[in-house]
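Starting off with a structure, shown below.
Omission of a single protein chain aside, the complex is shown with its protein chains in their original locations.
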Amino acid sequence: MNQYFCKITSNRFITKNTFILECECPDLVNIIKPGQFCNIKVSDNLVPLLRRPFSISDVQNKNISFMISLHGKGTEILASKKEGEYLDILGPLGNGFDYTSNDFSKAIIIAGGIGIAPFPYLIKKLKVLNISFECYLGFRNNTEIINEGITKYSVATDDGSFGVNGNIIDLLKKELVYNSGYKLFACGPTPMLKAVQKFAADNNYNCEISTESAMACGFGICQGCPIESTHQDDHFMLVCKDGPVFNSRDVKL
Amino acid sequence: MNQYFCKITSNRFITKNTFILECECPDLVNIIKPGQFCNIKVSDNLVPLLRRPFSISDVQNKNISFMISLHGKGTEILASKKEGEYLDILGPLGNGFDYTSNDFSKAIIIAGGIGIAPFPYLIKKLKVLNISFECYLGFRNNTEIINEGITKYSVATDDGSFGVNGNIIDLLKKELVYNSGYKLFACGPTPMLKAVQKFAADNNYNCEISTESAMACGFGICQGCPIESTHQDDHFMLVCKDGPVFNSRDVKL
Amino acid sequence: MINPIALSVNIGNLELRNPILLASGTVGYGYEIAKFLDFSKVGGIITKSLSLKPRKGNKPQRIVETTAGMLNAIGLANVGVEEFILSKIPFLETLDTKIICNIAASSIDEYAECVRMLNDQKVIAAFEINISCPNVKDGGLIFGNDLSSVTKITSKLRAVTNKPLIIKLSPNVSNISDFARAAKENGADAVSAINTLVGAAFDIKTKKPKLANITGGLSGPAIKPIAIAKIFEISRKVDIPIIGIGGISNCDDLIEFLIAGASAIQLGTINFVNPFSANIILDDLNKYCIQNKINKITDLTASYKL
Partner (left out) sequence: MINPIALSVNIGNLELRNPILLASGTVGYGYEIAKFLDFSKVGGIITKSLSLKPRKGNKPQRIVETTAGMLNAIGLANVGVEEFILSKIPFLETLDTKIICNIAASSIDEYAECVRMLNDQKVIAAFEINISCPNVKDGGLIFGNDLSSVTKITSKLRAVTNKPLIIKLSPNVSNISDFARAAKENGADAVSAINTLVGAAFDIKTKKPKLANITGGLSGPAIKPIAIAKIFEISRKVDIPIIGIGGISNCDDLIEFLIAGASAIQLGTINFVNPFSANIILDDLNKYCIQNKINKITDLTASYKL
């Protein structure tokens, strides 16, 4: 982990509420892994005080990018950043996806809403390693669909305005052809991750989920981001340090 | 008093530390008087929390302008404002100079440093009324000299790098030809105002001084800006409401 | 669509048209702010703390900005009860809002004397008793941090007035609910919380305190979480209406205070930053109630789900 002051190279909205913030960070591009995140100070003001965690979404040449959904004050400030301004970043943080272990035949990428953020970069890496993949994306409706950097995907919308009418599990049940050698990689809101966790358990899939938690430090010193382990009852794991990616067997959501 | 959201029409530095911030405020131009001030919210962040008071410096067509010296965080933020952004202003506040009373033959304008801020507008008004005036300006050195909107002036610098070597009193003693019908109008740091106050008393001049104080509200509800009266010992006057301009006989500095 | 009935709240006998009050010391005697604020949309105003005799207040510097807050040490500058009756009451009578009169004194007898002198004034809808001003040596905080003083002051004042009696509590104590209980048991109709927290700041160039009084009272958004915790503590432990104060700057804050246990709230420091806040927040509150299908604002009070 280190602190970087990165020049913003572009900042553009891809849907009404989602934007891609790209900045130059030659030091990070070589070391950051899909599923890892950075903790960003959105301004040098004391309000908002804390950094905001965002997954690395993509890496291109010297640049890293974040895919960000408007949420509150911090993301609003980030959305207003202009090319040429600087971003104060701590990273890389967390563990990242385990996609290099060669123990699966296909990566099944499952994303809900802004949960697709980490996957453009993962897909890029999978392609380099010649690992095949398929993507299953869920959104509330057709105005919220994001497919930036995503290929080979099927979509479900809660209101049926695009693709399959239903949630991500409906989509998986409908379109995913079972193969026990597949590995699932999921990211999205906690209720969705819970459903995926159950889906993976029911179908005996190896499954990694990228979890979220409120965070102060992002690197293991504040104990602010506990997550319950299924194996040890005497202490919590930390999302920022032990995660944010966990095998779905290992955590209670 | 009212609240105005004014479009910034220009913002430019006139010395290393001083800038002129101009914005459109058709409602204020007709009612605001020289010596009055506005209380400006420098950003919509909660830090800095309080508004910052600035004298009205000039009025042109639909625009009002402030002449501002870099001091701390608030003025720094104001300096970074761009044309087209909006300024949240409360005004007009305070009493303003009494220059219309026809009881003086010449206005003697005395300013120390950024204390010249209110005078471009006063001079404009004096000209309209055909009241003659002379200006005496004191600065630390020749890099800090401001003469924007000022005519008929003499300058003193503390280090002698321009004009008379010495302070404003030295300058007045040297160059002001005595006339008991003159009225002094002074603005600047409190030590200077004290000296002017004494100079006026010693020479029996009618003299108005524009005073400064820390302020929260700027319009008389917080009692945060007390100034001692020479006449009544049982309560303080308020700089924001009873001032910021006082006759130098009326206040203890 | 504005439905005024849904917003009214009762604090003892005190009926407020809406839960938005303006805090003592941040609205003067109503005069300056009346020029631009629409008082017909304000629940009530609490006048600057009055003492029996006029007080000059502290020397400058009286205020300092801090991070997301401010310190003040005004020192209870006020005109005194007699002058208040003479010159302020007539104006207050013209205002279309409830007037709550705040009293601060240096002895229990002085509190009683003030209330007695003011009790006949029809325009005074209630008394708020400031036992928690941190900025004068001889009054306020020494009472506010001492349980037996609160007991004595409340019972003594209860004997003097039938008007709603609100005790304004000090946050500078370990267990504020003990003080709320003492207020209740001795006849107070409500408590208001919180007053400012004791704070200080030094100028690192001169090494002098930034306030002439050295310490002052901290207010503003910075203290909001503390206020919420204090109000919640009272709400859980004592059955008395609470008027919430401390760092409220928008409608969401107001809602949070109601949820935490407040029946009404007061706006303080925000009046300096945006003197139109009371009106703006009321508009937002109306929208909130419509959106969230709140029929009675009182349903929100202490609606926390644990």
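Which chain is which? They are A, B and C, in the order written, and residues in each are numbered from 1.
One rule holds in what follows: contacts are C-beta pairs under 8 Å (C-beta built on N, C-alpha and C of every residue); 3 or more make two chains touch, one makes a residue touch a chain.
Being a predicted model, the structure only gives us computed values, none of them experimental.
S.K.: Going by the touch rule at the top, give the shown chains the omitted chain contacts.
M.R.: Even though it is not drawn, that chain still touches A, B, C.
S.K.: Which of these, A:29, A:47 or A:150, touches the one chain of the complex that we don't see?
M.R.: Considering the complete complex, A:47 is the one touching the chain left out.
S.K.: Which of these touches the unseen chain: A:14, A:129 or A:221?
M.R.: A:221
S.K.: Identify the residues of subunit A touching the omitted chain, counting contacts across the whole complex.
M.R.: The list for subunit A reads 1-3, 41, 46-51, 90, 213-227, 233-236, 241.
S.K.: Give me the subunit C residues in contact with the hidden chain, please.
M.R.: Interface residues of subunit C facing the absent chain: 66-69, 71, 145, 170, 172-175, 197-202, 204, 206-209, 214-215, 218, 221-226, 228-229, 232, 247, 252, 255-256, 259-260, 303-306.
S.K.: Extract the touching residues of subunit B with respect to the undisplayed chain.
M.R.: 46-47
Heads up, the rule we're going with is that only the chains that are shown with their structure count from here on.
S.K.: Taking each chain's centre as the mean of its C-alpha atoms, which one lies nearest the mean of all protein C-alpha atoms here?
M.R.: C
S.K.: Top contact pair of chains, counted by C-beta pairs?
M.R.: The chain pair with the largest number of C-beta contacts is B-C.
S.K.: So which chain is farthest from subunit C, going by the mean of the CA atoms in each chain?
M.R.: When every chain centre is compared against subunit C, the largest gap points to A.
S.K.: Taking each chain's centre as the mean position of its Cα atoms, how many Å separate subunit A from subunit C?
M.R.: Centres of subunit A and subunit C (C-alpha means) sit 47 Å apart.
S.K.: When the C-alpha atoms of subunit B and subunit C are each averaged to a single point, how far apart are the two points in Å?
M.R.: 36
S.K.: What whole-number Å value describes the gap between the mean CA coordinates of subunit A and subunit B?
M.R.: It comes to 55 Å between the two C-alpha centres.
S.K.: If you look at subunit A, which of its residues touch at least two other chains?
M.R.: 46-47
S.K.: Please output the residue numbers of subunit C that touch at least 2 other chains, ranges allowed.
M.R.: In subunit C, 67-68 touch at least two other chains.
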